[in-house]
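Removed: one protein chain of the complex. Kept in place: all other protein chains.
What follows is chain A.
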């Protein structure tokens, strides 16, 4: 029975079986035997029937190829349930009891049926419970046993969709070779800016960005963008992905509190996620800082520029010292009036000199991070991000000053040489 839910078998079923069950023969058999009566709720045929109906409903609602997983779980439950029902005193597999095993043992001795435990709950109840957990807890719960693990696939998908509504896009599910669980554990945890250089994977020919912009909980903008990354033009020109350019009908981002200056309240309310998916490597990562690092009004055009940024590190070619790079996402909104309209959303990567990285260098940075380590987000994550961003700005300023003084000196030297030459020329003449 346990074999039903072993992953290797499950995988086979996932690939070979289609999700079309014909209900009619089963229904017919149930009704012929009079088993559809609700008093026979514990009749195995009835349970099987309800399981199939449930799965069909799920398949229709979500329209995706994940039902069979759920089905196998349901079948194994059915087998277990009917065995317990027939032989109430016999336990199927004596659970390894830890801690104080006294209480459950005592109950068995009373001659009663074994009291239900978490694993004996009907799968729809279990799915409801698991569906309400947050990401890290769902990861623990589904690591507890293979049965819980077998239920988890659709739940990861729901969790991804709740976090990044743009992943509803059918392109995303076709991209993910390792499913939504892998997407979630790649994109949800914090990225590590420092990591040992990994062997370079084959470079991706396409990148997908799932972008979601929210304002005070309401979704403003949600889109999946495809970027082609093989052409020479892409590799040598400055890297830039536009999720939205000015040519389209702009979505409105309404600031919720009209009393405060609207563009200031945007800082508190806007959140952005930018999940980059690399279909070739099968990895993904969220490159947004979630909250804006700065909100400014452009002095001339009056546009509001909201900047999201995270600081990563890269080792430039021919050097062994890591230097910071900034992955910056700029959201430009129309200023004035009560509604802000989002005009542009774009991602660029720049180094500490303030220069944009070209496509080739950017791909290396992005792929290194995607392959790199993940860690659990801390509570003060945002402050830390902000601190790193400030340090980056400071370093950029220092570098600029250095460059200025260096250039200043060079200028002075040029002027001096010029003067000397002039003086020498004059001396020669007279």
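Definition applied: contacts are C-beta pairs under 8 Å (C-beta built on N, C-alpha and C of every residue); 3 or more make two chains touch, one makes a residue touch a chain; residues count from 1.
The working rule: contacts and distances are computed from a predicted model.
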Which of the following is the UniProt-recorded protein name of the chain this complex doesn't show: "SKP1-like protein", "Rab GDP dissociation inhibitor", "small monomeric GTPase" or "Bardet-Biedl syndrome 7 protein homolog"? "SKP1-like protein"
I'm checking contacts with the chain that's been left out. Which of A:185, A:227 or A:294 qualifies? A:185
Going by the touch rule given at the top, which residues of chain A touch the chain that is not shown? 2, 7, 38-39, 41-42, 93, 95-99, 103-104, 112-113, 115-122, 124-125, 128-129, 132-137, 139-149, 181-182, 185, 188-189, 374-376
